[in-house]
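Removed from the display is one protein chain of the complex; every other protein chain stays in position.
Per-chain residue numbering starts at 1, and chain names A and B are given in the order in which the chains are listed.
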Amino acid sequence: MISKYLIVLLGFNLLTLIFSLSKATNNQDNLISYLIFALLTLALGFLINKVRKTNQTDSNIQTTSNLTWKKLKRNKNAVFGLIIIIILVYISILAPFIMPHDPLEMNWGKTIQKPSLEHWFGTDEFGRDIFSRAIYGVRIALGIGLLAVVLNTLLGTFLGLIAGYYGGRVDNLIMRAIEMWNSIPFILMAIALIAALGTGLLNLILVVSITGIMQFARVIRSSVLGLKKADYVLAAKVMGIPDRQIIIRHILPNCIAPIIVLATLRIGEMILTIAGLSFLGLGIQPPMPALGSMLSSGQQYISENLMMSIVPGTMILLIVFAFNLLGDGLRDALDSKLSN
Amino acid sequence: MLNYILRRLLILIPILIFISLFIFVIIKLTPGDPALVLLGERATEQALNQTRIKYGLDQPLHIQYFKMMENFFKGDLKSINYKQNVISVIINRLPATLELGAAALVIAIIVSIPAGIISAIKRNSVFDYISMSIALLGISIPVFYTGIILMYIFAVKLNWLPASGYGGHIWTTEGFKYFILPAISLSFVLMASTTRLTRSSILEVIQEDYIRTARAKGVKEKSVILIHAFKNALVPIVTNIGNQVAGIFAGAVLTETVFAWPGVGRLAVNAIFRRDEPLVFGCVIFLSAVYVIVNLIVDLVYTLINPQITYD
């Protein structure tokens, strides 16, 4: 079932790998992108292999991942979201091979041009190609968004697990601390933190990833509270298995569903936050192309070239929209408890 | 009951102490010099030192902190930039933000609750599909993007409404015109999430036994939905709106910047940019306290709409 789509994808990957080989060694950026893409292809191959094996051995037994896939597939929105995300991820990894121009290349003779054959979405105030910049902007937005979400997830999950599992005082302490943390308006805190730490990619990732751990910790804590009373956990405890192992082996795997759902939904929020910070001049710094700053400079040229604001704005919208669609679908498919 | 409220208000004290410490550390970590921002690039070293002494910036850090706390609670903490009491600076700006937030809230509720209910009743209809797509788009769009687009269309192109600024209180006709665009752009996010939530909670409630019973008893469909279902679906909706109040403050920071709105959000951001340390301190503590109190009110509203919850 699922493997059919994956094989098509694999075929596409292999073809792309062959065609872009000539460009791969042009510079470091290209080489890294090429290697990441090769790794992705390899992973895809393994996945297909695994799915096939499980399908062959017990075709009658419905595994959870199979079930989830079936549920998810029925949800047209989620599939739509997933497809957009896959396309965006492909675009952002393959950016160096797709971009018709260097996103940094300026051309003072061709500033603020309307779309043409040479520049599909026109050019900006530096004469840079908007299409290439948008692609590169998606790459950066996704990269930062993913990193921040991973950090955010790790932190939130960790706190939620500890609070839920140990309960009592630890729980109280952690939850109160998070509550206090959360009562500072988050955008203010982000601005203050960036002002204190300075602008830069790393700081940006750090700041957005610590500003929203509340939701994570809360949800994970409540599912841990439920799991804690499950028979197998109690049994493990009686057997004297250390807490750390119980948490990692028995509790964490059962929290994966809400974690994935929340993380998916959070990516969108993070990308919006980063765009907001860029709008205030605190996000990604030029000359690196970033959707948020493209949008805010596009506003200065709203009557000269609408493309300058529409393209980055739509890209942000598309990314966030796709992740929200998928997140909603995953929530329905994975976890009914989370539907609030 | 009263006990519960008291307890919740008491928690405010450690929260505020924590926040004050936290923000103080951030302020002090921030590079830059309030005196230099105030006096500008031409200032001489002597003038700078004079200003630092005047605002106590030359004292050791712990003394600065206790002074700030003491002055804040005595109501003597003075903003470096405005040369006025921090609390009165904030209170002066509060109406603009509160009115904007309230207007956005009202717009969101008026639009999204009926939209959510209709979507739930006519599930999978064209209306449902369209309103849900719009709602999802609504939470995916950057709040400043909506603001600029609205301004471009309605103020610049059509010239129907003023482009930016604050024209007076919302209940004056002149002031009202200024509210429309920022309030709509701020309400977008709230609208989207409330519509989605209303729909899903109504859907959930409809499957409950008592709704079936009511239907079986022959109660009219309209009153089934409006009285029985809606009343029970209200709890999550109110929670969400309560949670979003904090989000309104956050969104207000960006909306107020776009529309040059003289509210608390922009005040706080400018204070950070201008290194007005006392004002940053005051704003953050004040806004955090507001957030905690709003949350308390939301919790209390629960008990009104759902008598099963008690806090004793």
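Convention: contacts are C-beta pairs under 8 Å (C-beta built on N, C-alpha and C of every residue); 3 or more make two chains touch, one makes a residue touch a chain.
Quick note on the criterion: contacts and distances are computed from a predicted model.
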For the chain that is missing from this picture, which UniProt protein name fits: "Twin-arginine translocation pathway signal", "Recombination protein RecR", "Protein translocase subunit SecD" or "Peptide/nickel transport system substrate-binding protein"?
-> "Peptide/nickel transport system substrate-binding protein"
Option from B:L12, B:L57 or B:L94 whose C-beta touches the chain left out = B:L94
Taking the entire complex into account, which one of B:L12, B:L57 or B:A163 touches the absent chain?
-> B:A163
So that we can see where the missing chain sits, which residues of chain A does it touch?
-> 104-106, 108-109, 111-112, 125-127, 195, 199, 281, 285-288, 297, 299-304
If you put the missing chain back, which residues of chain B would it touch?
-> 1-2, 5, 30-44, 46-48, 50-51, 54, 81-84, 89, 91-96, 98, 151-152, 155-156, 159, 161-166, 168-169, 172, 257-260, 262, 266-267, 270, 273-275, 293, 297, 300-301, 303-304, 307, 310
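The definition used in the following text is that only the chains that are shown with their structure count from here on.
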Any idea how many Å lie between the Cα centroids of chain A and chain B?
-> 27
Within their complex, state which residues of chain A touch chain B.
-> 176-177, 179-180, 183-189, 191-193, 195-198, 268, 272, 275-276, 279-280, 292, 295-296, 299, 302, 309, 313, 316-317, 320-321, 324-325, 328, 339-340
Can you name the residues of chain B that touch chain A in the complex?
-> 11, 14-15, 18-19, 22-23, 26-27, 29-32, 136-137, 139-145, 148, 152, 197, 200-201, 204, 236, 246, 249-250, 253-254, 257, 265, 268-269, 272-273, 280, 283-284, 287-288, 291-292, 295
